[in-house]
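With one protein chain removed, the remaining protein chains of the complex are shown where they sit.
Order of writing sets the chain letters: A, B and C. Residues in each chain are counted from 1.
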Amino acid sequence: MSSEFGKNITLSVFGESHGEAIGCVINGLPAGVALDTDKINFEMARRAPGKDKTATPRLEKDLPEILSGVLNGVTTGAPLAMIIKNTNTKSGDYSNLMQVPRPSHSDYPAYVKYNGFNDIRGGGHFSGRLTAPIVFAGAVAKQILAQKGITVGAHIKSIAGICDDSFDMENVTAQELIRVSSLPFSIINKDVEERMRKAVEDARMDCDSVGGVIECAAVGLPVGLGANIFSTVEGHVASALFGVPAVKGVEFGAGFGIADLRGSQANDPYCIKDGSVFVKQNNNGGVLGGMTTAAPLIVRAAIKPTPSIAKEQESVNLQTMSEARLKIKGRHDPCIVPRAVPVIEAAVAFALLDLMM
Amino acid sequence: MSSEFGKNITLSVFGESHGEAIGCVINGLPAGVALDTDKINFEMARRAPGKDKTATPRLEKDLPEILSGVLNGVTTGAPLAMIIKNTNTKSGDYSNLMQVPRPSHSDYPAYVKYNGFNDIRGGGHFSGRLTAPIVFAGAVAKQILAQKGITVGAHIKSIAGICDDSFDMENVTAQELIRVSSLPFSIINKDVEERMRKAVEDARMDCDSVGGVIECAAVGLPVGLGANIFSTVEGHVASALFGVPAVKGVEFGAGFGIADLRGSQANDPYCIKDGSVFVKQNNNGGVLGGMTTAAPLIVRAAIKPTPSIAKEQESVNLQTMSEARLKIKGRHDPCIVPRAVPVIEAAVAFALLDLMM
Amino acid sequence: MSSEFGKNITLSVFGESHGEAIGCVINGLPAGVALDTDKINFEMARRAPGKDKTATPRLEKDLPEILSGVLNGVTTGAPLAMIIKNTNTKSGDYSNLMQVPRPSHSDYPAYVKYNGFNDIRGGGHFSGRLTAPIVFAGAVAKQILAQKGITVGAHIKSIAGICDDSFDMENVTAQELIRVSSLPFSIINKDVEERMRKAVEDARMDCDSVGGVIECAAVGLPVGLGANIFSTVEGHVASALFGVPAVKGVEFGAGFGIADLRGSQANDPYCIKDGSVFVKQNNNGGVLGGMTTAAPLIVRAAIKPTPSIAKEQESVNLQTMSEARLKIKGRHDPCIVPRAVPVIEAAVAFALLDLMM
Partner (left out) sequence: MSSEFGKNITLSVFGESHGEAIGCVINGLPAGVALDTDKINFEMARRAPGKDKTATPRLEKDLPEILSGVLNGVTTGAPLAMIIKNTNTKSGDYSNLMQVPRPSHSDYPAYVKYNGFNDIRGGGHFSGRLTAPIVFAGAVAKQILAQKGITVGAHIKSIAGICDDSFDMENVTAQELIRVSSLPFSIINKDVEERMRKAVEDARMDCDSVGGVIECAAVGLPVGLGANIFSTVEGHVASALFGVPAVKGVEFGAGFGIADLRGSQANDPYCIKDGSVFVKQNNNGGVLGGMTTAAPLIVRAAIKPTPSIAKEQESVNLQTMSEARLKIKGRHDPCIVPRAVPVIEAAVAFALLDLMM
């Protein structure tokens, strides 16, 4: 099994939370693309911890160093390799985990799969820190997509069950996507933001955590990307999104809600808009028969609550095969949803670019 | 783009609804597996139309002919090719679709992607009929999985918003999975079945259709299948499931519901059961860090209502680029959910077998 | 392991020599390509046995039946499936082979690999008959390449050590390639043909067989196909060619001969011809740094003598693990080189088309 994604443009992610460095290699990029470093760093900063009360206090620069594939700021067509050195690591925090696996973490299956040889310091290769190279790759992908008139952006749809329903699945524009996804807390309805923040703070006070749903859109896509049966846009995007830790569900358009509708409600009637085919509603999320169609691509990812909570939990001791109790120490986000927004965008952008090439 | 799935065991599906034949090629099967033809035919019959009031009246035998890869009923290790000849086709029904695409169907993006050269008779390669080879491949996969002590089965979780919540995500057994998935209408709570059937019949009377949710489980899996970041069990299973027409969402365990829980509720505590590691609840659906863990794999697929409805709909004329109205003729299921149960099982079984090899 | 080739256009070959049918599935073909059936049948006939004294007397029609992916003679963009039914089979000839493997045949490793479950009748999936679907796929590929101005053709470079050195690696034209590859015995220098034929006939009289070398060229390719390090044109073409039974060596341009030259002799000087970059000689066979350059692609494949000879041979009995003697009965070509010419062309054409897409 491997940490690789993509067919035409491939992304290979490597590194462990407390190892020398994390990074990625991207193969298949076109030559001649001028990369805007500020835009890359902006995306990296969106994901970086420590900026906000909802996030872990671990501070890192997370500045990507490009080792190859870029000359004078322009892609050469050769593989682009990037590393981020690990600096601020406290390995002492995780010593007990090999014996008593954390519930809802990878600890137990990783222990079995890798016979105890996997690096557990800070989660090792399973750490959420490994989403930093994904964000980097997504930032590169977004710049190439932008040159083709395609914009990818996401917002917080819900946190702790508090919903922001103000997203317009049919008529969302590139400008609106850029605006919302650039916010430190990417939400459309500012009134809802305070309630969400309070829910996160309440969870932190209770030594607990909360999850949420992120909604992502892509506008400007050509009609006919993807194909049916095993080459669907949905399958390709979903396989990238399930590579983001904590994602437990992926849906398109009306998603699970469409199952409760009648065909006459669910079907998206076509219309003519500015001389082009368009839809009157977007329950199919811009994908039909596995292919992009005339509407924005709409995809939602369910993010489970951070499994690392300070509350004591029930687990087992794998050495003694007896039940045990566990208190997780260390620094953890009570809610990773805001920081996950750029990760979801990145995964979607990279998957779409791969389909475009 | 291609109709191929899998890395170690690959499935290549071909054919058009009204062409000579549909079929598939499976590469990478182990040699020496005795295939039970009755079991394969039983699965094919579960998906076949015309058995039930909820289904289309088109009658077909759908008997698979194995062309290669099997000698005296035992796999040879060479590619297994199978065809199903198309016999009962009425091509006249679909003549108008090239100009006026059916809403929520592949017609429009296929027209753009294939420049009008795609076979539209009966949906062509986009027809739900192409799920027959998937069921065949799943039936083969299930027999190999069974030899490894693994059972895959599914049931109808909801139709038209009517839910059957009697599924036990933690303690479901192989016996129960086999029992339910063998029913003509695969439902656990028989009381709910009548309400579902009525909803389907009501929709038919209204020239409309309904959707639903199918819940699938796999028990007996080893711990540690899959891996994190782009090799996740979730991503692999989802990419197979989105290859099934009409699937608009895929979720694992508590799925989208987990986003509303707190970590202390969502986390699945470990316990010891019969000397082995087990879980007290299964919100993660048997997958952690992208790997199978000590609980049953639980995955749900949202099935949209059949887009082909007899009600008049709004569309556009692609030749004149003007708005148009459309009445779909022909024979169509008011609800494909019951027939989709074996297809979902097959896609899950094949994806899991691929991860096992 | 699988009988699949290609990344963008994929070819999946199936079938056994004495099974129901052999065939292939091609994924990723562009829609809208009018296929000339006569041209396909012409290529099939070139490979078919029984036309010439050098070939096996087994007579077959080998007429391909297209099951999907083509409508009214034009590709639809959906997978193209093709079968050739097996009719003239004499299974009785091969009964002893499971115990006493034929030298230089796949019998022994196949027996070990497939635990004796592989179909040995007529060689099963290892039969040279499986090159028929490759020729079919190559015939399709050649038509698409022709629309892009690319021509692939091959000739017999040597048989039994008798060489035809009249090939012009720098200035070969599409017309010459088409002419030579259309001959029943594809040779440039007709004087050499008689000596080759005599060598084949002598071998037949001696119950023996002979091999040879096939030289293949492609003209009209764009500059820059392929890439260096693991995406080379050479590696891709070679991996297709080694899929053709009996190929034991693949070389480009001057090939193994280049190893004996000095750099000043081996290097191909550039010149300007008709306003374009060209080469004064073609020792690199049209590939530099893994990429196509300004000269024709030149590749050669070494074909070993048919391993099935009527002479008695030394082998072992796998049941008794003792040494044994073997006399192969049945009908076999004393030289497969002439019939292998269209197979080599097909493999090269398909590999190049895959790189083009």
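The definition used in the following text is that a residue touches a chain if its C-beta (ideal position, glycine included) is under 8 Å from a C-beta of that chain, and two chains touch if they have at least 3 such contacts.
Worth saying up front: this structure is predicted, and the values here are computed from it rather than measured.
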item	value
Candidates C:Pro101, C:Gly122, C:Pro296 or C:Pro338 - the one touching the absent chain	C:Pro101
Positions on subunit A where the hidden chain makes contact	1-4, 10, 12-16, 19-23, 25, 27-28, 31-32, 65-69, 71, 74-81, 83, 113-115, 117-119, 124-125
On subunit C, residues whose C-beta touches the chain left out of the figure	1-5, 11, 13, 101, 103-106, 108-110, 112-114, 125-126, 130, 158, 160-161, 203, 206, 208-213, 223-224, 226-232, 234-236, 238-243, 245, 247-272, 275, 277, 280, 283-285, 288-294, 300, 302-309, 311, 313-316, 318, 321-323
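Keep in mind that, in the parts below, only the chains that are shown with their structure count from here on.
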item	value
Fraction-based call for subunit C against subunit B, same above half, different below	same
Centre distance in Å when subunit A and subunit B are each reduced to the mean of their C-alpha atoms	27
Multi-chain contact residues (two or more partners), subunit B	1-4, 13, 113-114, 125
